[in-house]
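The structure is given below, and queries will be raised subsequently.
Of the protein chains in this complex, all but one are displayed in their positions.
Note that the chains are named A and B in the order they appear, and that numbering of residues resets to 1 at the start of each chain.
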Amino acid sequence: MSKPKFKNPVVNWIDYRLPIFTFMNHELNEYPTPKNLNYFWNFGSLAGITLVIMIVTGIVLSMNYTAHIDYAFDSVERIMRDVNHGWLLRYIHMNGASFFFIVVYIHIFRGLYYGSYKAPREILWILGVLILLLMMATAFMGYVLPWGQMSFWGATVITNLFSAIPFIGESIVTWLWGGFSVDNPTLNRFFSLHFVLPFVIVGVVILHLVALHRFGSNNPIGIDVKGKQDTVPFHPYYTIKDLFGLSVFATIFAAAVFFFPNFMGHPDNYIPANPMVTPAHIVPEWYFLPFYAILRAIPDKLGGVLFMFGAIMVLFVLPWLDKSSVRSSQFRPLYKLFFWFLVIDCIALGYLGAMPAEGIYVVLSRLATAYYFFHFLIILPLLPKIESTRPLPVSISTPIITASSNASTVMAMREKK
Amino acid sequence: MTKKNIPEDKNKRDFLQVSTYALGAVGAASFVWPLINQMNPAADTLALASTEVDLEQLEEGQAITVTWRGKPVFIRHRTKEEIASAKDQLLDGLRDPQTDEERVQNEKYIVLVGVCTHLGCVPLGQKSGDVKGEYGGWFCPCHGSHYDHSGRIRKGPAPTNLEIPQYSFLSDTLIKIG
Partner (left out) sequence: MRFSKLVIYFFILLNFFLGKIALSAGKVIEYPDKNWSFSNIFGTFDKASAQRGFQVYKEVCAGCHGMRLISYRNLAALGYNQDELKAIASQFEITDGPNDDGEFFTRPGRPSDRFASPYPNKKAAIAANGGAYPPDLSLIIKARPNGANYLHALLSGYVEPPKNMKVPEGMYYNKFYSGNLIAMPQPLYEDGIEYLDGTKASPDQMATDVTTFLAWASEPELEERKQLGITVVLFLIVFSILSYFSMRQIWAPIKNKN
């Protein structure tokens, strides 16, 4: 690059003093990105965009919301009925939570499939798990705000989890509530935290991106970028691809918001909270169901809570559980098989979390829970010892999976031309 | 890609890509509108934008204050003397010259937004014991603006007469404000 970096002299003047344009050019424009990323790599940017949508709609909703047990339900209904476009903003926010989790779960499983958590991207992965935890806390507290029956009883059940902590559990729950049950002080603090946590998430997302840009994206083959021939500049190649991904995502999201806005919700939450009557079936939002299944699978209160949190904690140490030096499942036939077992196991847990805790469902929940931990704690550490991985290609530019040297030479010759 | 078809190709590319980005901008802009519009008065607020007041009980010399759009509205059933004094006032020397006829629909009743035009305080003069100021109408205690029986500014810092809300008589004694 020659001295005047930018054509516009004003931009140059500013950039000399505050190199923000250099930074953006470097990280968003030139930023070399592997050229073989598939559509699963869209979900990172989609998650970021969904976060922005949630924050923006959340801020405008908060302008019309009243965090008081006597007014919260009615203020939400006022948003739905009287505030200009209020129904649209609220339905976007409400369904946005579900779509955020759909996107993030796909993003996580993509990381699992392609080994994106492996060296040197361990911190990138850990920050991602931290974002997931923060998202869960935020989503849970947001669900309390409409102060319907599910809000109230969800808050009651989840806060009571902390009572499982030995000795100080009860005090912690009282402290969380600010009283002797879920009540107005609880609603107030949940609103405050629900407002502020998304900005904490933004902070961690920025760190996540800094860590990402340190070594760049992983890719479907999972081998390191060898040189310029393996990458393309982020703009316009991945900006347009992300835009296309966004447009498809937005179409599905809009269809849900406009035509099935309550599909992922629960009818009981349109009944105002009543501390005297628990609904017949209390079920968390779908994105918590697998964890809920783990909680209920353990016949001990403290144990259930520990295993539930353990299900996430195990993700923090995942980079050290999986010792295989090969990243992508494409070259790990056994891991690939177990990956799909894990996917099925998680879906099964989600299903079981929605079922009543009785009979065969309890047995199945226990098996599925056991398998979840078996996968991470036993299978992953042992796998490299017995797995014979397939040969890796020389570079991304020669992605012939058979890795026949003939083919790669042909490719190399073609490129010379 | 041969050199010959580059210009044509480039045109096609520009058209497709420019229309994609343009459409994207339109989409983003239309998403912004609900975010702005939600701050405008909501339907329930607008529904309270007009108030009906029955003046049948309001006797001569009495005044009532009603709430309209979150602000006090003064309605005074004026005495003959008050009407006369309001009407006789010459326009010369008034800061905001208006005749009493311009300010009332039925001379018995004066209807005013009870907000001082200086800095928004509520003037005194509605209750019988209130200080009514040097001109017998209303007096703003904040910075000493004096209003007459027609709500016109006569003395003090206020720049204009007390505002007349939009109202209409639905019958002799029933008015609709707003």
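One rule holds in what follows: a contact is a pair of C-beta atoms (placed from the backbone, for glycine too) under 8 Å apart; a residue touches a chain by one contact, two chains touch by 3 or more.
From a predicted model like this one, the values you see are computed outputs, not experimental measurements.
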Inset, instruction - Out of A:V11, A:M24, A:I49 or A:I106, point to the residue that touches the absent chain in the complete complex. - result: A:I106
Legend entry - Hidden-chain contact residue, picked from the options A:A254, A:M313, A:V363 or A:L382: A:A254
Inset, instruction - Have a look at A:Y71, A:W320 or A:W340 and name the one touching the chain we're not showing. - result: A:W340
Legend entry - Of A:G179, A:P333 or A:P356, the one touching the omitted chain in the full complex: A:P356
Inset, instruction - Using the touch definition up top, pick the residue from A:K35, A:H68, A:H213 or A:R390 that touches the left-out chain. - result: A:K35
Inset, instruction - Against the chain that's been left off, what residues of chain B make contact? List them. - result: 1, 12-13, 16-17, 19-20, 23-24, 27, 43-44, 47-48, 52
Inset, instruction - Determine and list the chain A residues touching the chain excluded from the picture. - result: 35, 38, 40, 74, 77, 80-81, 87-88, 91, 102, 105-106, 109, 113, 232, 236-237, 240-241, 243-244, 247-248, 250-251, 254-255, 257-259, 261-264, 266-268, 270-271, 280-281, 283, 285-286, 289, 330, 340, 343, 347, 350-351, 354-356, 415
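Everything that follows uses one rule, which is that only the chains that are shown with their structure count from here on.
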Inset, instruction - Determine the centre-to-centre distance between chain A and chain B, using the mean Cα coordinates as centres, and give it in whole Å. - result: 50
Inset, instruction - Please give the residue numbers of chain B that touch chain A in the complex, ascending. - result: 17, 20, 24, 27, 33-35, 37-40, 42-45
Legend entry - Partner chain B, residues of chain A touching it in the complex: 56-57, 60, 63-64, 78, 81-86, 88-89, 240, 243, 247, 250
